[in-house]
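Remarks on the structure that follows.
Missing here: one protein chain of the complex. Every other protein chain is in place.
Labels run A and B following the written order; every chain starts at residue 1.
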Amino acid sequence: MNRTESKARDDGGALLEVRGLTVTFGTPRGDVDVVRDLSFTVDRRQTLGIVGESGSGKSMTSLAVMGLLPKGATASGSIRLDGVEILGKSDAALRKLRGNSMAMVFQDPLSSLNPYYTVGLQITEAYRAHHNVSRKAARAVAIEALDRVRIKDPHLRIDHYPHQFSGGMRQRIMIAIALCCEPDLVIADEPTTALDVTVQAQILELMADLQAETGTGMIFITHDLAVVSQVAQDVVVMNGGVQVEAGSTEQIFSAPQHDYTRALLAAIPRLDDDLEELKMVGDFRTGATR
Amino acid sequence: MSAGEPLLEARNLVKEFTTNTGGVLSGKKRAFRAVDDVSFAVGRARTVAVVGESGSGKSTTARMVARLMPADGGSVLLDGEDVTHGTGAALKHFRSQVQVVFQDPFSSLNPRHTVDRIITAPLDYQGMGVPGGKRQLVKGLMERVGLNPDHSGRYPSQFSGGQAQRIGIARALAVKPKLLICDEAVSALDVSVQAQVINLFKSLQAEDGYSIIFIAHDLAVVRQIAHDVVVMNRGAVVESGTRDEIFDNPTQPYTRSLLAAIPTINPEWEARRRVNEQRERAALT
Partner (left out) sequence: MPGYILRRLLGVAVILFLVSFLTFCIFFLLSPDPAVMICGKTCNPARIDQIREQLGVNQPFLAQFWQFLSGIFAGRTYGEGAAAIHCAAPCLGFSFQTNQSVVDMITARLPVSVTVAVGAAVLWLLIGISAGLVSAIKAGTWWDKGAMMFALGGISLPNYFIALVLQYVLVVQLQVLPFPSTPDFGEDPLFWFQSYIMPWTVLAFGYASMYARLTRANVLDTLGENFMRTARAKGLPSLLVLRRHALRPSLTPIVTLFGMDFAGLLGGALITETVFGLNGVGKLAADSIGKNDQPVIMAVTLMAAFFVVVANVVVDLLYAVLDPRVRVKS
């Protein structure tokens, strides 16, 4: 597969520009904003990290960009992909973008793959959703996609089912699915959280290599500050649906401005030292203290 | 590992599971060793961490040690006494000495019982009387683990993950055990909550001298809490030693690869952040 011209015109403008994104759930007890007034940009060849503890609205943000919010949730604000407003587009129009211009890698690779179908089918259907090609041609693409994510014997493995792969290989397959249409933007929502550290290291390396090869822009969502410090150029720290702090990775990690960011950094267990003082870390959602 | 007679000793533990190979239809069964000749000792008031990747047999080992699953080989000694096969009163006594805290705080707490009832359940099983009354004991325990004692009438769903885990710890402490077995007890928690629970374990140990078997896949967490470390891979012990031996001078390539894979923050940024923060604090005072 030779790398064709990026589908997006590389005219210097940001690949993804999110402005004032608010995601609201209508509940019987009134509307709840799970993401409020969030703004960020993602450039080509760049990785934006979004960090925050569970429930801070990271996944809702990514689903809002993909236009895949669950029932009951509505997004407002502005989401521009390559200069074009996509928030509020019809589902049919969004479908043409999903998988094609923007793709997603999810947290749990086993449950994110359908156990009833071979990985080959699950890759080819993604390709064929956007390319009018024969089964055979799509299969060749899928074999190459598996090869690109460094799965050995791709021509044999293509006919295997998800449960026949290890956790790390399943995530490689998810990445192959996401990359098979050469999207401009990849959103990875906790892609390594379910994996062992050694496997995580391999997957992170693979993602970095592929990004260098293809030049895609990436949103990397995680709760793990150390991981985000390694993969992202820019970071958004979220808490309770709002942006706490944003800036370059170096800035966030060497001179955090907000108390919340500082508390988070202090709470990371480290390999070279004992935990820093914990007095300042409260249980943010409950106010419990010890 | 530590001086004096250890509180608990696991000797040559073995567990085999039979699995179907080549699909259910072929019917070929094969015994597979999930735990293969695992031995370690837990000193008094010490924490032994068992680490390894998922599927390495950590939980199975813990279950055997906790007598929640029969061992296929080997023995467990508590205070020098073989407790591998004890039943009836002996088992009851064992359970009053060894308590378990599980990974998922919510699924290990009965959602239909109040905190009060959850915490006193092991006491009822033991048929233990409580001087000063149960109410008093529950309040005391809740305070110890950092929960508001006025919330003893609430249900688990009314608590956050970190708080629910504290309930699990309070329940484990109710019978005044000597050993706590924590199977991934902080793995599901957010970092800030995780740090609090780790500190809770440390202060409980410092105050009351509990021994702890701390099972985790996260080596950075283990580094914060363990005195001794047992590294497992594919059911077997790869290497074991004191925390500093394992973290500073690992002898086995497997241990080294585990350590090398842990993501870390650029140390230069870390140093700058600390200097910044110290400067700010100094400016404040």
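Here is the rule we use: a residue touches a chain if its C-beta (ideal position, glycine included) is under 8 Å from a C-beta of that chain, and two chains touch if they have at least 3 such contacts.
Predicted, not measured: the structure shown is a model, and the values here were computed from it.
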Out of A:Val18, A:Val35, A:Met104 or A:Ile158, point to the residue that touches the absent chain in the complete complex. A:Met104
Pick from A:Ala14, A:Ala73 or A:Ala129: which residue touches the chain that isn't shown? A:Ala129
Residue in contact with the excluded chain [from A:Val18, A:Val35 or A:Met66]: A:Met66
In the full complex, chain A touches the hidden chain through residues 66, 68, 91, 95-100, 103-104, 106, 108, 111-118, 122, 125-126, 129-130, 160-161, 163-165, 174, 177
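Everything below uses one rule, namely that only the chains that are shown with their structure count from here on.
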Inter-centroid spacing, chain B versus chain A (mean Cα positions, whole Å): 32
What residues on chain B touch chain A, complex-wise? 53-54, 146-148, 159-163, 190-196, 198-200, 217-221, 223-224, 247, 257-270, 272-273, 276-277
Listed in rising order, the residues of chain A that touch chain B in the complex are 53-54, 167, 196-201, 204, 223-227, 229-230, 250, 253-256, 262-272, 274-275, 278, 281-286, 288-290
